[in-house]
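One chain of protein is taken out of this complex; the other chains stay put.
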Amino acid sequence: MRKRSAMNIMKRILLMMLFTLAVSGMASAATFNLRADVITKAMPDGAVITMWGFACDSATAPAVCPNQGVVTVPGPQLVVPSNDNTLTINLTNNLSEPVSIIIPGQQQNVTAMTPVKFTDSQGRKRVMSFTNQAAAKTGSVSGTAAYTWNNVRPGSFIYQSGTHPAVQIQMGLYGAMKKDFATGQAYNSSSSQYANEVILFYSEIDSALHSAVATGNYGPGKAVTSTTHYEPKYFLVNGEPFSAGKAPVLAGLPNQNTLIRFMNIGLSDLTPLLQGLYMNIISEDGNLLRYPRNQYSVILAAGKTIDAIITPTKSGFYPVYDRRLKLANGPSTGGGMLTYLNVNSPTNCTANVLSNFSLDLPIVNVSGTNLFADLQYVPGTTSDIMLKLTDYGTITDSGSFSGCQASTLTFDGSNFKLHVPLARYSNSGFTLDLQYVPSTDGQIWFRLTSVSSASL
Amino acid sequence: MKNKNLFLKTRLLLMILSLMVLGVSFSAEGAIDGVISSSNHFTLTAKSGYIDTPEGGHLFTWGYALNNANMQYPGPTLLLKQNDVVTVTLKNELTVPVSIVFPGQPDVAATGGVPGLLTMEAPPGGTVDYMFTASQPGTYTYYSGTMPELQVEMGLVGAIIVRPSTNPSTQAYNHASSAYDREFLYLLTEMDPEIHRKVSEGRMNEVDTTTFFPVNWFINGRSLPDTLLEAPSLLLPSQPYNIVPRMRVGERVLVRMIGGGRDFHPLHLHGNHHKVIARDARLLESTPGTSGADLAEMLFSTTVASGQTTDAIFTWTGENLGWDLYGHSFADPLVSNETFAETTLLSSLSSNAFSTSLTVADASGFPATSSFRAIVWSGTFPGTTREIVRLKRSFGNTFTITGRGLEMIPLTQGNVEASNWPSGSRIAYTDHGRPVPVKLPDQLDLTNGMFWSGSPFLGTAGPLPPGEGGFNPNSGFFFMWHSHSEKELTNNNVFPGGLASMMIVEHPDPLIAPFADNPNITVVP
Partner (left out) sequence: MKMRYRYLILAISLLLFMTNAAIAAVNVQCPGVPDRKCVHLSSGDGFVQMADGTVLFIFGFSDVTNVINPQAVLSVGELAATFSAPTIEVSEGDQFYLTLTNVGMKMRPDLFDPHTVHFHGFPNASTIFDGEPMASIAINQGASLTYYYNIVEPGTYLYHCHVEATEHMQMGMLGNLYVHPSQNGKSINGFTKFVYNDGDGSTGYDVEFPLQVGSFDPRFHIANLEIEPLPFAGMKDTYPMFNGRGYPDTVNPGVLPSPLIAENNFKPSQPISSLITATKGQRILLRISSVSTVDFHTVTVLGIPMKVVGKDARMLRGPAPDYRDLSYYTNSLQLGGGETADVILDTTGISPGTYFVYTTNLEHLSNNEEDFGGMMTEIIIN
């Protein structure tokens, strides 16, 4: 619908990224260097929650660190390439108590895990950690531990702390781990082929527990001695509760297969419900089902992962929400476990990236409005890559975007981050960081500050 | 006996009186009450009102009313046909915005109102039209998509049934594996009265749905014993639906279960396993659209999950009880559904032969793996001589004898025994004529339930002390169908109550007046 002239810079970036991905696509052991650390997370009502999370500080190619060096909850998504059978996690612990990492469903089958136990006052042994721990940080010395999984099998999994799980998992020590059977195919069955992928990672926050832990009031003889009074106040999808204006998740195009990986690390059992769509439930806990199940809702018990494929026939915004109605942020309505799937969001196409830069921003609106923004590369005298906003508005003929790829735009308050998928599969792509540059020329300018490969 | 209060007693009395007045025939026993629109246009009005709970609770409730009728809980059950193009007009008489969502229905077009998070909403005094094509048969639900964590709790929830284009009155789906004789709805919900109290007092801003703690549980908007009251009942003007499933021996009962609330409920059906054939209005089938429910599961408890629907077929024949369900003697004729697999002995069976084997002509009707009781005779059944043996299949048509000369004492008619059987004698696998194998305690040592007939036998009453039993006019078998989260068998701190009803199996004898499917169906233009 909009003609563009060629723009070499973007083409060069693309070629560079493709080349990088190609040469690194050799079989090897995926290694992630994770760090457990403290962060705070702000809730939509202003509450600030102390959490424990993971950061990926580095990874051995072809494994890629998402959000390199940044502590997040859930932790960085670990993608084990299809041709890798071994996953290694080197854990550095900056927390004040020992932590560990387990991945339910993935067997560490060279040797059994080595549980850590303590003896209670009656001489009974109790497990503290299901596996070996990284010691608490003492002084400036962080504890470390290493974990290796051989024969990593395809599927959707949750890595999580295996130490004092009742507390540490609540505190935020978890993240998604996945491996595909092949590119664009989740399992060893053609029924699991997909063109697009969405992860819906559910978790909960009981702010009272976080506060007790953060203030040193959790433990024997203290104000809070167990998690029995669990009463979550916040209900999160991919680390954030819903709040007004939250961007929808891009979920491919009509008549394409989109894989939804449902994961629940909350302590409650959920029922995600797709409004207006059915899904084929194809796997449970990383196990391909013999027969897919066609439902609009799925029981997602605590700790469980479910993979399902949707094939919407029409574009639109499809709400996915927990039918147990955990849809509040504390006492405030309009929050919680609600996500919109944006099918056929007319975002920029790969073809558009090759030409002048076109960016289309989806917004949440029941009427299904899609916005676009056009950015034009303007060669300058400095080495900065400057992009000028030339047009924006509402997309009316979204059908003409058929075949386009989905990109996402996020804004962290000062800078934009644009994720551009390279292929049809969103886990291989690159990220452009765009910095808004105030200008007196009446134009809206962005500076391209960095380009990196990314797992989206 | 604890915590039982006057309200419950009064309610039980009313229930009992209604059952007694109705005598043999219960009202609306046979099918699903609801509303049909000849033009496929339903108008639902969101309004407030009160519901009553058996312990004396009077809960402020929001509900969907049909046109300008009373608010009702749950909302009207919409009875649709496959491919109906349906319009639901929502009028809002509440003081808050409200809406309807229709999970499982594709392409719901909403016109009017203002945009909400899940659909278009009717502002107070406003209207929205929802249009969709009921393209696939099955059991569905609808509920408010506006602040649903509060409004579903407040009562804005209902059921939709879409009948298939093939055999719409005898099948749930377009495949024979969903065939049924009778159908019943189990829309399960719960309520936290604290929330209702705050809303009724205008303190909605104090409601925190994260502290939700229900203490009342409902099937089709009523709690035990109101579930058994007639439908509709003048006593419960806002709760028009009851749940009293009733069947004859051998019939197939379709149970349409819907998780209408926020909690999961394990629905346990006494009496027999049930076959789960569909979830979320889709048959459990390996090849969608063709194979039928070939992935059906046999369960004795079904997890009814929030927002999810489950269809199951229940049947009950009394087979394999190990005694004669009807209290027959040998000479009595068989009734329908009574197991009597009869064939010819191909080997002879001499007297006092134990641990021997015998071969029959056709063992297809005999149990494959279990030991069982069989009758051997010659001539016309019951014959002048016969013998009871116990057999276990060795292989094919060959069986091992594990017991002989059984049940000598209880035989009361034609009591002639024999023990020498030539090849060509007849043999049948059956419990026909076998008495109950135990002696029942003295009546004084028993506590008799109100639905207990006084007799183990179907269709037969036995002696009971004054004041016990009495509410089982046809001497049917009553089976409780209930939540197995037993906490949910209470009404706000009062036991018994909650998420329970009784299913009645009736004798197949034609002397019992046939009961037809008489649902209370409102037809609107």
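First chain written, first letter: the chains are A and B, and each begins at residue 1.
Criterion: a contact is a pair of C-beta atoms (placed from the backbone, for glycine too) under 8 Å apart; a residue touches a chain by one contact, two chains touch by 3 or more.
Since the model is a prediction, treat every value here as computed from it, not as a measurement.
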Quick one: which shown chains sit in contact with the chain that's not drawn?
-> A, B
Contact partner of the left-out chain, one of B:N167, B:S200, B:T398 or B:N448 | B:N448
Pick out which of B:F42, B:F102 or B:F477 touches the chain that's been left out of the picture.
-> B:F477
Sole contact to the chain not displayed, among B:Y241, B:W323 or B:F366 = B:W323
Just the residue numbers, please: which parts of chain B touch the chain that's not shown?
-> 1-3, 9, 12-13, 16, 20, 177, 215, 264-266, 268, 270-273, 275, 286, 291, 293-301, 303, 316-323, 325-328, 332-333, 335, 367-372, 390, 392, 402-403, 406, 436-442, 444-454, 456, 459-462, 464-470, 472-475, 477-480, 484-487, 489-490, 492-496, 502, 507, 509, 511-512
Touching the unshown chain, chain A contributes residues 102, 104-105, 107-115, 120, 122, 124-128, 130, 162, 164-167, 169-170, 219-220, 225-230, 267-269, 284-287, 289-291, 299, 301-304
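Keep in mind that, in the parts below, only the chains that are shown with their structure count from here on.
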In whole angstrom, the CA-centroid distance of chain A from chain B equals 44
Contact set on chain B toward chain A in their complex = 101, 103-108, 110, 115-120, 145, 147-150, 152-153, 206-211, 259, 262-264, 279-280, 282, 284, 286, 288, 295, 303, 305-308
Complex interface listing, chain A residues touching chain B = 231-233, 269, 271, 273-278, 291, 293-297, 299, 314, 319, 321, 323-328, 330-331, 333-334, 336, 338, 365-367
